[in-house]
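For this view, one protein chain was removed and the others were kept in their places.
Showing subunit A:
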């Protein structure tokens, strides 16, 4: 029936009806369902892709916006802290890729486990980590999530199933994939494809950059990683699939604005136009902002206020972390073993630092 399909189409593309827009306070809308179409259709390999229509709610959109704003602020603040030499060593920033972290969290629970590589600040936040713990860890303080002993690349959160945070990676995906497929393990392999492996473009490092197809016998899905709703849809779909049928690959087509790490300017292997182009057209926070405004979930001013508030929250966390104490020298020896053997460790002069490994 032509009329009903017309109405359905209108429902997908047009904002909510005027009745709701008259009373624009958030609480009355928070349970209503908004259906949004993802920016791009999903491309799939050996599986039927999920539908483009994603169900979300005003509450969820606001959560996405708030979480992504917080992550973005945190990464930018980490950039300045690094330049001020409060964060040292290696620091790999996640800004531009926030949609992947929030979209994933929206589709899974805290009982599902995540493990990732060194670009882990925002995944830690998404898993429920605190800003204060993150900054304290980045500055090497005792109150950090790894007690200051791990650093940027070693964020963990056992209670929320976040298994880290790892510095040295390489070739673990094909091997892991084989075993997961062999034993039908409920694993989702997410490739955050930001198109560059450190300083080398993906087409120079991989014969086939269509990573979602690389699983061969394992089905795969290519997702627009800058669209949090598409990520959520894909992850929900993937979770159902993995629990029933075994591993699935998700390739998130995303982008990082910063270089590979803080020591990489990020502009020697790509043009500034490319970076600003992506920022203008595909920025994840902007997309959610437009959706929120289009569906009258909040006003422009409210969103700006949220961003300001997040900025304040991040600055407070940084200030608190700056004041927090450095680890004790005795912390050098804690947590080497779970149960120590009373092995003696001593400092170079055999007198100054002498401890038994607890």
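Simple rule for what comes next: contacts are C-beta pairs under 8 Å (C-beta built on N, C-alpha and C of every residue); 3 or more make two chains touch, one makes a residue touch a chain; residues count from 1.
Here is the rule we go by: contacts and distances are computed from a predicted model.
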Protein that the absent chain corresponds to, by UniProt name, given "Mini-chromosome maintenance complex-binding protein", "FAD-dependent oxidoreductase domain-containing protein 2", "Aminotransferase class I/classII large domain-containing protein" or "pyruvate dehydrogenase (acetyl-transferring)": "pyruvate dehydrogenase (acetyl-transferring)"
Hidden-chain contact residue, picked from the options A:31, A:109 or A:268: A:268
Residue, one of A:148, A:219, A:246 or A:284, that touches the chain absent here: A:148
Touch with the omitted chain, as defined above, among A:205, A:243 or A:319: A:205
Touching residues (missing chain, whole complex) on subunit A: 88-90, 137, 140-141, 146, 148-154, 166-171, 197-200, 204-206, 263, 268-269, 326-327, 329, 331-333, 336, 343, 345, 347-349, 351-353, 357
